[in-house]
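What follows is an incomplete set of chains from the complex, kept in their original frame.
Order as written gives the chain letters A, B, C and D; numbering starts at 1 within each chain.
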Amino acid sequence: MRRLLSEIRIAGFGGQGVILAASVIGKAVAIFEGGYATMTQSFGPEARGGSSSAQVILSSDPILYPYVSRPDILVVMSQEAYTRFTPQIKPGGILIMENEMVQPGQTSAPEGVRVYGVPATRLAEELGRKVVLNIVMVGFFGAVTNLVDPDALRKAVEDSVPPAMQKLNLAAFDKGFQYGAELVHRMSEPETELVPAQEGDA
Amino acid sequence: MAKGFVAITVERCKGCGFCVEFCPTKVLALSSAFNSKGYHAPQVVQADKCSGCDLCGMYCPDFAIFGARHAR
Amino acid sequence: MSECLVDIPADAVNPVEPYLRSERIPHIWCPGCGIGTTVNCFARALDASKLDLNKVAIVSGIGCTGRVAGYADLDSFHTTHGRAIPFATGLKLANPELQVVVYSGDGDLFAIGGNHFIHAARRNMDLKVICVNNLTYAMTGGQTGPATPDHVISTTSPYGVFEPAFNLVQLAEAAGAAYVARWTTFHVKQLARSMEEVMKKRGFCFIEIISPCPTLYQRRNKMGDGLDTMKFYKQVSKIRNGAPTSECGLTKSGEIVVGKFVDRDRPGYFEMLNAQMTESLGDRYVIPEASSCGDC
Amino acid sequence: MVERFAWRIPTVGGVFIQMEDELAASITMQGAVWGGAKAFTVTSGPGFSLMMEHIGYAAVTETPCVFVNVQRGGPSTGLPTLPAQADMMQAKWGSHGDYGIIALCPNSPQECFDLTIKGFNLAEEFRVPVMLMLDECVGHMTEKVVIPEPDRIEITPRRYTKKPANEFRLFEPREDLVPDMVKAGDGYHFHVTGLTHDERGYPSMTVDTQDKMGKRLLDKLKPFTNGRAIFEAENLEDAEVVVVSYGITSRVAQRAIEMARAKGLNAGKFRLISAWPFPEQHIREMAAKVKAFVVPELNLGQMVREVERCAGGAARTIGVPHAGGTVHNPEVILKAIEEAVR
């Protein structure tokens, strides 16, 4: 693997598939990259009304303490999640947000946080099924963070949905990934690796 | 002028489309805009056709719309 | 915060509003879920019935439907799974002047709660039982329930349901219900009328409402979303008032017989109680009334 | 008990209903309470086990009510109609989650009557389910019972709120941490739920609400634990050994204590009348003074664990277990006392 331990939080509302997105990322590392990952979800019983959030820890060694207080990467798919979690991002971390759902700015991210946005909902709708917006986000995540081997992510997607849904979800992944890749390119930033915050600022 | 009117609470709407489908006079259509939860709420496209029958209100699972007759 | 495009009188309010705890809206139900639609009908029925809302109590069990009590602006009780009916029975016994409505799901009332349902119907306890039958245990992720039709796919029946389902309206009649009707969420007008009717009816009344659970039932069974389901109801429903309940079983995609099936005159629990006690005890019998322990 | 109730109630304007099972009985009772009635339910062993879920519901909804459990030899169907005291821990711990209850243990028919009234009163005062823990002996013992004139019976009325509906919050505690009560039909349009709820009674599934609610459910009983515990103490002044007992066993223990004193042993008596909340303070204080506690019970070691915990090593704790079916032989308790003073 190409990195040390990395802590990720994905948040939005129920029904957006937050948990699946998180477990796909975890699975990519734990199963398809041979590393270790824990995913802990925390959602109200209003699994479908209220807010939903998941924490993923990726590591090259077994993980003892499975909770994330200050994520390296925050992925938000709702305004509420944005407002609640943005301040917790580690300085120099990454904020990924769903453009249609989130009006940025109300809260300020810690210094040095890089921000990437994607209209995942609309992209998903273009594929005909809004439900796959979470996988679009995963693809986008893969492209902008370059944290996990894209093939591993793709395999994890394939492995995480029922056969009938694989084509659609892979398309969603690719669409998100491509959008992310282009964005990164447009932002004409050299692909940087995610390294612990302090160095990140360097 | 229309016999009735229809009121929509966009932020409550979850875009199910019941109101649009079951409005007898096709007063409504889903807008392309998202509300803050990412749903397409209905909008009035033929206000003059609204009878105020409130069928939209009875169907709306999210209490986001209702119709009523204009007090004459 | 009503936005709209035609001029709306300032004082216009959604007719459902007075019956809701507005501060708790938006509710937890999914897009296209039918539960909210049934609540509209309930609100309009209360409105039409002219009941004193201070004397109407609503009791729910656990489940998505079980959350109805929490949104209704009435004395409301969200009890334990399957026990809405016995709780409601206690409420009614302690204060017979209350109109007690039980509002719960198919799993709550007929899986874990089945025994209480048949016993309350046997007693002809004066309860109005409204069952939102989405054909599954929704709150917990879409397991098979006793009303889930043959061949349906669910989390607990990944290979399709093979256990015969209950025919809820037949069971209700056999157990002794005084009033039995079934509608779907498409039949908003008829449903509202049925609900209004039972408010005036004595004894144990039962209304089954077939309702979409797009998130867990329809989607998993490739039956589309809420709107598709409403169209499906419209297409396959057949109104047959007075149909023999034994002919009203449900299948996955076949006809849905709806209507009022039973409306019979049986003495209510309290009438029977008072009659028997008066017969045996004469004027030693003291009729129980709305008790209040504050003053005892 | 049920039989007598069924016979009397219709003549006093009450209602008796026999439900299909204990699940129903234990929740119908609570419906009746919210309808404005005082209500109780009576059962034994297996039926008590079926009521566990609803004890939790009564606790979290703060529904004042009384559960009467006539303890039989167990587990399971066990020894119907034969005595035991083996549901004592269950009374406190039988439902899932943390919650507080009060458990009372009469040792005579007279006390069954008195503590039933006491139980209703405590239920109203603290808004907790109260367990009346009989044992089959007391359940089947016949003694003279003096029933005072109705107007001489002290009754704690339900504390209904005085606030108007718009100011009222269903679970807003008074300074004593207990909220005022309402009943259906009075226009408050209140909401009761078994979900974790805020002071309005609305579901609020947050860590803070859980913390606030959960702790208050225990804290409101602190006044009872500290100072209000009900017990009977004798010969503690000079006691080297204190026999801690409850229910029918206390009458057997009494005999053993007399035998011991006759032999010149300084045995004292501490009878738990309220077994839960456990009178920690009293035990700790005694522990500092005496050599040992002897704890006979008709079970294989339940309340003795609490005694041992609170004794905290300051005094020895000697259990005198008995599997039930009958009562101890006083000699056995005496032997334990003799061992204890050694």
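In this text, contacts are C-beta pairs under 8 Å (C-beta built on N, C-alpha and C of every residue); 3 or more make two chains touch, one makes a residue touch a chain.
Treat the numbers as computed from the prediction; the structure is a model and nothing was measured.
Beyond the single copies displayed, the complex in its entirety has a chain composition of A x2, B x2, C x2, D x2.
As a working rule, only the chains that are shown with their structure count from here on.
Looking at B-C alongside C-D, one finds more C-beta pairs in contact between the chains of C-D. Centroids of chain B and chain D (each the mean of its C-alpha atoms) stand 58 Å apart.
For the pair chain A and chain C, the distance between C-alpha centroids works out to 42 Å.
The multi-chain contact residues of chain D, meaning those touching 2 or more other chains, are 195.
Multi-chain contact residues of chain C, defined as those touching 2 or more other chains: 26-27, 29-31.
Of all residues in chain C, only 21, 24, 53-55, 57, 59, 62, 69-70, 73-80, 82-83, 86-95, 97-98, 115-116, 119, 277, 281, 284-296 touch chain D in the complex they form.
Within the complex formed with chain B, the residues of chain C that make contact are 1-9, 12, 14-17, 20, 25-27, 29-37, 39-41, 44, 188-189, 192, 225-227, 230-231. Residues of chain A touching chain B in their complex: 13, 78-79, 98, 100-101, 121, 130.
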